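Note that one protein chain is taken out, while the other chains of the complex remain in position.
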Amino acid sequence: MNAHAIIFYLISAFLLGTGILSVTTKKIFRSAIWLLFSLVGIASLYFWMEVEFVAAVQIIVYVGGIVILIIFSIFLTQQSGKEMPGPGLLRTVFSLLAVLFGAGFCCMLINEYGFTQLPGNQFSVAVADIGTQMLSTAEHGFVLPFEVVSMLLLGAMIGCIVIAMKSKEAKNKGVLENEQEAVGTVISSQQNNTL
Amino acid sequence: MFLKDYITDVYKAVRSLLTGMKKTGYYFVHPSEIITQQYPENRHDLNLPERFRGEVVMSHDENNEHACTGCTACELACPNGTIKIITKFDITPEGKKKKAIDTFIYHLELCTMCNLCVQACPTDAIKMSQKFEHSVYDRSRLTKKLNQPGSKIREGVE
Partner (left out) sequence: MFSLAHITQIIHDWLYSSFDPTLALIIECAIVILVAIGIFAVLGLVLVLMERKVAAHIQIRLGPNRVGPGGMFQTVADTLKLIMKEGLTPDLADKFLFNLAPFLVMIVAMLLLAPIAFAKGVQIWDINIGVLYISAVSSLSVIGILMAGWASNNKYSLLGAMRSGAQIVSYELSAGFSILTIVVLTGSLRLSDIIASQENGWWIFKGHIPVIIAFILFIIAATAETNRAPFDLAEAESELTAGFHTEYSGMRFALFFLAEYINIFIVCAIGATLFLGGWMPLHIGGWEGFNHLMDYIPSSFWFIGKTFFLIFLIMWFRWTFPRLRVDQLLNLEWKYLLPISLINLLLVTVIAIMGWYF
């Protein structure tokens, strides 16, 4: 076992440990933090494999984006600081069964196919190559999925704007209310002054 | 139209920020503008601004005479009871009684240096001095008697 392997086992242990902690802890914010560490662990595994681009994207998308959104929604939830009740017996049993099934499935796959050493370093891919492949129309090019995903994102963005936008009626109403409030405050301050 | 407003907004914002930075940048490169005084070192050549007020004093001339008639205008003007005037009655040579001050008590520890007493004084008997090193070990020493012992009112001040 050389240093390379030792680092792999350390990262894996960190990853698994934080993953288990994130599903077993009873405080929801801690759970989010453990999830974050677990995702950072995956990114460090990518760094270990020397696929830096994927690692950086993993950090940007999952850690910098999704976990922060999760944390924000936790902050905006009432009573999120309280300790959660433990899961019921039924839920524990089923989650254990799910874990066992997953582990068994993985074991079966590994038994059947095993690990084969691929010749050469498959991962030494330049960032420019990734970009070219992404927009390539040739065989194994990703331009169609890329464009479809961008349409999906555009749809999501328009949906957000529509949800956040006030309808014209509500807007006018809001303005009126504000004006009335403003007039009210002016009157009351004048009354205060005369008093 | 919208675009024009937008660009004007950006232009105005950048210009106002640059104006502010020009001012602060001017101060940064001009150390001569610094107004900090290195107090204990420059104690002997302090450069206090004219409007600085340290404490109330009563001015006496070389004959140990002051201009206070004991009218208590300053006592009435003081917002927090800093000044207390004890009057007495002098007998003038003509045999008449005349009001004069006995003691002008000034509580420095209560004074806020608001200058109202100086403005209220009809005879300019009191003024603000620039002495500011007032720390003492005993609170009672801050209660001062402003008229000097044996002093009397200057001739001709009514």
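Read from first to last, the chains carry the letters A and B; within each, the first residue is number 1.
Convention: contacts are C-beta pairs under 8 Å (C-beta built on N, C-alpha and C of every residue); 3 or more make two chains touch, one makes a residue touch a chain.
This structure is a prediction, so every number in the text was calculated from the model and none was measured.
Of the chains on view, those touched by the hidden chain across the whole complex are A, B. For chain B, the residues touching the absent chain in the complete assembly are 9-10, 17, 20-21, 23-25, 27-28, 31, 33-36, 38.
Residue positions on chain A in contact with the hidden chain: 3, 27, 29-30, 33, 36, 40, 52-53, 55-57, 59-60, 63-64, 67-68, 71-72, 75, 81, 126-128, in rising order.
We take it that only the chains that are shown with their structure count from here on.
Centre to centre, using the average C-alpha position, chain A and chain B are separated by 65 Å.
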